[in-house]
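Up next is chain A:
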Amino acid sequence: MVNPVLLIAVPLGLAFMVPLIDSASRKLTRFVPVAALMFNLILCIRLIPAVLENPIVINLGGFTPPFGINLFVGPLGLLFAGLISLAGLVVSIYSLSYIKNGPVVKYHMLYMLLLTGATGVVLTGDLFNLFVFFEILCISSYALVAYHGDRAGIESSIKYLIQGTVGSGLLLIGIGFIYGIFGTLNMADIAMKIATVEQSTLFVPMILMVAGLGVESAIFPLNAWLPDAHSSAPSSISAILSGIAIEVGLYAVARIVFTVFGISDIYLFFAFLGILTLLIGEMCAFAQSNIKRMLAYSSIGQIGLILFALALATNNTVTGGLFQLVNHTISKGLLFLSAGYMIYRSGSMEISSLNGMGKRMPLTSLAFTVGAFSLVGLPPFAGFPGKFLIVSGALLKGQMVINILVGLVLLSTVIEGTYFFRVIQALYFKDGNGERKRAPATAVTAMITLMILIVALGVYPKFLADFLSSASSDLLDKMSYVGSVLK
Partner candidate 1 sequence: MHIIELIFSPLLALLIGVFFLGLARKVMARIQWRYGPPVTQPLIDIIRLLSQKSASHGVAFNIGLVMSLAGSLVITLFLPFGKIAPMSNSGGMLVILYLMLIGPLGMAISSGESANPNASIGISRKLLLAMGYELPFLLVVLALMTAYNTTSITEIVSLQRDTGWSMFTFPLVLSGIAYLLILPAMLGVRPFEVVNAPQEISSGPLVEYGGPYLALATLQHALAFFIGISLFVNLMWGGAANPVIFFLKMLVVFFLGIFVNAVFPRLRIDQAIRYLWRWPSLIAFAGLILVCVTGS
Partner candidate 2 sequence: MSFLQNNIYYIGAFGLILIGLLIVLVKHNLIKVIIGLSIMDTGINLFLIAIGYLRNGTAPIFSSPEVESVLMVDPVPQALVLTAIVIGVAVLALALSLAIRLYKHFGTLDLRKIKELKW
């Protein structure tokens, strides 16, 4: 059985080799990320059957868990690793033709390292190791946001860096506290020992860690960097940031809150925080005129919805949350990719400049429409099953306050529908000038794969639903996690 650690080691090795490959032949470097991610994707798919029985625990360096670092590859971890490699692959194919000027070699290295960091965060079972991979993810996204080197890119990158550094500082203080209290860094070990310590002392470390990770996962008060970063980064990067980076941040928050701490009476607070993020994200997106900024705010909204679903902590809602997460990665990625080429053709990011794009770039506009419909949750597309599961799970809980929150979720869908349909109308039903020119082949293949995925998920959600329910049970019940790591 292939060792999952290759998921991290191989892309890392390839990243280190890129300068050598580059000195050998200039053309080849563009295809290294595609190869690495293809390898990752195939490896993930091969691992699915093994992981479904029981999670794989890898002890690095041969030392048993509390003393060495271990990788925990459960259904949840594999879901995220698979999602990262899939989205990463599609976006790397897209950026073959999208990224032409500027230090291209460095772009591909940073891109691969960002995805490796994300895979690392998702698979690791050690708290400090999570921090290190989290740092790789953050630093490479700081650099990639500033890739264009224009005024907006540099400004948003410095703001993102300052907030990110404060966040990771807080995270490190939290880890310090945890180590001080429990003397160990292994998540399963801490999870086991959590009951020995009185709950009130655990509150400050948890808040510090959640705040640290929350900065990256765009929870409400901490997500001020996201609109600037996603709107001024190159579109392929904002697709990755929106599609993967914030989801991985949310995974880390969920893992910390559910598995490591597992204090169940704080979940309601996170539900409220999720709804707050959702409403603020949707309201801000409603008032935007810049297309990428609007998509960034809608990412904040969707993250709020996923956080709300995860915070309800029943198997049904968490499955719905994960389904919505997968749908968000795919359709938001598709939206950013199609928006990328539309902006490239129309010159400006204003929605008014996208008028008449339906005629000039029919396939890209179709991709945008499919992505928008799926994100709003219209039936034949992937968004509908996700929303259906979340709402049915939430109503199953039966509490009155949860029903009100569900009402707010549905209300925000209306707002979301409004601003997405406004853009679709601009694409198809407003006349714009400019000649008809299709997006290049690689971009079109990327968009078509995503579209097929969206429709497949929308029409037949069952094959993903079983995998997701095992992933949600992996997240929720602490005992099986601790048992399988410290057996």
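How were these candidates chosen? In short, all candidates are chains of the complex that A comes from, given by their letters.
The rule we apply is simple: a residue touches a chain if its C-beta (ideal position, glycine included) is under 8 Å from a C-beta of that chain, and two chains touch if they have at least 3 such contacts; residues count from 1.
The model shown is predicted, which means the values in this text are computed figures rather than measured ones.
K.L.:
Using the contact rule from the top, which of the candidates 1 or 2 touches chain A in this complex?
P.N.:
2
K.L.:
Spell out the part of chain A that touches candidate 2 in their complex, as residue ranges.
P.N.:
Checking each residue of chain A against candidate 2 gives 128, 132, 135, 139, 142-143, 146, 149-152, 154-159, 161-162, 165-166, 168-169, 172-173, 175-176, 179-180, 185, 227-228, 231-232, 287.
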